[in-house]
Each structure stands twice: as structure tokens, then as C-alpha cells.
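Take this structure first; my questions come after.
Excluded from the complex is one protein chain; the other protein chains are retained at their positions.
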Amino acid sequence: MTEPPFPAVADAIRHTLEGQGFARLVGAKVIAIEPGVVVMALDRRPEVLQQAGLFHGGVIAYLVDNATTAAAATMIDRATRSVITAEYKLNLLAPSRGDRLTCRAEVVKPGRSLTVVEAKVHCRVDGAEKLVAVALATIANLDTRTPNA
Amino acid sequence: MTEPPFPAVADAIRHTLEGQGFARLVGAKVIAIEPGVVVMALDRRPEVLQQAGLFHGGVIAYLVDNATTAAAATMIDRATRSVITAEYKLNLLAPSRGDRLTCRAEVVKPGRSLTVVEAKVHCRVDGAEKLVAVALATIANLDTRTPNA
Amino acid sequence: MTEPPFPAVADAIRHTLEGQGFARLVGAKVIAIEPGVVVMALDRRPEVLQQAGLFHGGVIAYLVDNATTAAAATMIDRATRSVITAEYKLNLLAPSRGDRLTCRAEVVKPGRSLTVVEAKVHCRVDGAEKLVAVALATIANLDTRTPNA
Partner (left out) sequence: MTEPPFPAVADAIRHTLEGQGFARLVGAKVIAIEPGVVVMALDRRPEVLQQAGLFHGGVIAYLVDNATTAAAATMIDRATRSVITAEYKLNLLAPSRGDRLTCRAEVVKPGRSLTVVEAKVHCRVDGAEKLVAVALATIANLDTRTPNA
């Protein structure tokens, strides 16, 4: 069997992300998927803010979690593997004001059983992109041919 | 001025958490607040799940972020300080199935400028509590008397 | 084949730790090994301090790295698996003065492919143990029967 072309992989990942109840609740969108890179974004709405009117830290974590896992998913053999977040660390750098939150996740090191992914989160403030968070994630690649992992 | 009694502090923290648009969207509740400890919980609803029917990782991060920050807030002098999440690391340990998610955050080390907080997240599965995530957070204590921090 | 008794496992782990050139350079000792728990300690010497006379952060990291990995090693099937540190996060909480540094690592969640381990590091100051660091680590369990992992 040959590997499916990358657009088919990207469609499958996008479909998975959009099939999440929480994704629909939060309203995040996938902006770009390339091998090793996923970009997600979210527009400002009252429901995704905290008490001071900034994007909520939980929303930033949501984008980081999904984008890093999806970036790892672009690098695996989908016939035999699936991905799951093992852990991540998230540094919040600056108040996340602005009208749009964008998370870009990029694979630092693909691996057979673990993939390490970096993410940077920017807020668009008056048209300029400002770095508001940075993260480092470890994604586990499960062998879907074995009964449990 | 004497310090307010702890129940007043707890009420203020609870009020802050409940004033967040995202908190209302997600539907988390504060279960307990004591000096150095905050417990939050969330019941299962389709909107807080991912595609496999588990609680979404972003929901777990949301609980961890809020509960750890609130636990740090119980330890500061609220007349001169406010809290903000500097960073956290979250390990997802097991599939978060079940009907209720509970996060217990406990201060490991209070400090003048930084407070370190641990969190454990359990899922209630068939009446039993199962550990599904563990986190370690650093909360910054801002001096609200200075112009910017 | 039956599993070897735990004392034999502990001896093998101790032997591995003591076979490291860096372990001999730093001078750390294994104080206790039980299923899921490893305790290591290090006495004060000028060579393990930083410029202010505190135990160096790199020494604390060394103890955390070794003790967490060894704690994970107590939980695996050594006939088919070996352990390797995937990642850890380390919070330094207080100045590490005193005459002895002790790191206690304890498995939070054993797993087939990943083990999550917590560690706490204390300094003995005037006979009292003071918490100086806390860590959270992810240890990968490699399948030694496969050609590469």
C-alpha cells in the first residue's frame, strides 16, 4: 500500500479536530496543516475570555494541546499509529488581549514512540501579532495494532 | 487594617472564578477553598468532550490553570498582591472517561513573588475516583502597588 | 520464567547508577530502592556548589534525573523493557543551603510505554529537612526486543 497524499492526511486530521464537542464549543479553526506544522486560530468572543477581558488561559491551553497533537499526527504512519498528548508545559508571557489568538505548533523531533513539538501563541492587537505564550509538548504515538498501549 | 477572615477571601476568589465568561461556558464549579487548597469539578456534557467521548484535554488544562491560580490566591496579601499564571506543566496519565472531573490544587511552596502549586485531576468512573492527570504550576504574585509588573 | 525477587532488581538498578562516570564525579549515593520509590543523597563538598555556596542547580537536576528514572525502572519487566528519561520539569523553590541533599522520587502512574514520576528534593539545614525543589518527570519504557525505539 502506498501512503495517502498529504492533503488526505490533512483532511483526516481536520475532520478529527472538528469532530470534538469541545472544539465546537470553543470555536477554534484549523488555519494550516503541513507536514510537521499545524496552525489554529480563534476569534475573540465574550465566552472565551476571563474576568479581565483577556483570552482565558484555558483557551490558550486548548489551542496548544490540539495544535501540538495534530502537528505530531502529520508525521506518523496513520495505518499503524495514533497520537495522544503525554504532557506539555505552557508559559504565559503577556496579557492575551486583542481580537484573534493564533497557535502555531511545529514538530522539533519526530520519533517512533514519542514526538516533541514546540508551539508559539500570538494575539493580534491593533493588527500586529504579539507573542503571548510558548509551549513544549510530548506526544505519544500509540501502536494501534496492539490490544492496549 | 486586619486581614479579612478566610471565608471572605474564599468568597472573593469564588466570585472572580465565576465572573469568567469561559468558566460559565465550560461549566466548572468551585467545590472547596481552604488556605493553600482549591478543588474544582465539572460534570460530563457533550460540549466538554473530545472525539472519542473523553473529557477534552483543554478542559483538564482549564481546571488545572484555574484551580492552581486560585490556590495561590489563598496565600497572598490581597491588599497588595494579585496572582497570574506564569507557567504550568500537565501530564495526562489515563483516558478521562467517567461522569465527573475533579481537580485538587495544593500549594507546595508559597513565596513572596512566586508560588508553586501541584494539582491532581481525577475522573469518577462507576463511582470510583481514578487519577487522570497531574500538574505542577508556577504562579506569579504581582505587586499591585507598582505601576506595572 | 518467574520474575526475580525485588532485592535483585534493586541491586541491578544500584549497579547501573553506580556504573556512571558522572555519578562517581558527583558522588551521589542510592539511599533506598523500593517498588516505585528511589531515594538518592549527596553530601556537601565545594565541587557540587555554585558561586554563592549553595548546591548547584545542575546537581539537583542530576539527582532528579537519576532518581526518577530509577524509580520508573523498579516498575518495568526488565526482561523486555529498559527505561530512558523522556522529559522532566524542575521547580527550584528555595536556596539549597545545608550539608546534605536528598531526592525522593515516587512513581505516580506506571504505564506500558510511559511512566510518570514525581520527585521532591530536601536540604538538611541544622538537622532539619527543608523542601528545595519539586519535579515531575516522564520516563519512556523501551521495548528491548525491537531493533530500535
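Each chain gets a letter, A, B and C, in the order it is written, and its residues are counted from 1.
The rule is simple: a contact is a pair of C-beta atoms (placed from the backbone, for glycine too) under 8 Å apart; a residue touches a chain by one contact, two chains touch by 3 or more.
What you see is a predicted model; the values in this text were computed from it and never measured.
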Option touching the unshown chain, where B:Val37, B:Ala94, B:Leu114 or B:Leu131 are the choices: B:Leu114
Identified contact with the non-displayed chain, of C:His56, C:Arg78 or C:Lys130: C:His56
Option from C:Thr74, C:Asn91, C:Ser113 or C:Asn141 whose C-beta touches the chain left out: C:Asn91
Sites on chain C contacted by the missing partner chain, in the whole complex: 16, 19-26, 46-51, 56-59, 61-63, 65-66, 69, 84-92
Missing-partner contacts on chain B, residue numbers: 86-87, 89, 112-114, 116, 138, 140, 142, 148-149
Interface residues of chain A (partner: the chain not displayed): 89, 91, 93-94, 108-109, 111, 116, 118, 131, 134-136, 138
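Criterion: only the chains that are shown with their structure count from here on.
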Interface composition of copies chain A and chain C: same or different, split at half: same
Whole-Å separation of chain centres (CA-atom averages), chain A against chain B: 22
Chain A and chain C, separation of their C-alpha mean positions in angstrom: 32
Residue list for chain B, restricted to those that touch at least two other chains: 89, 91
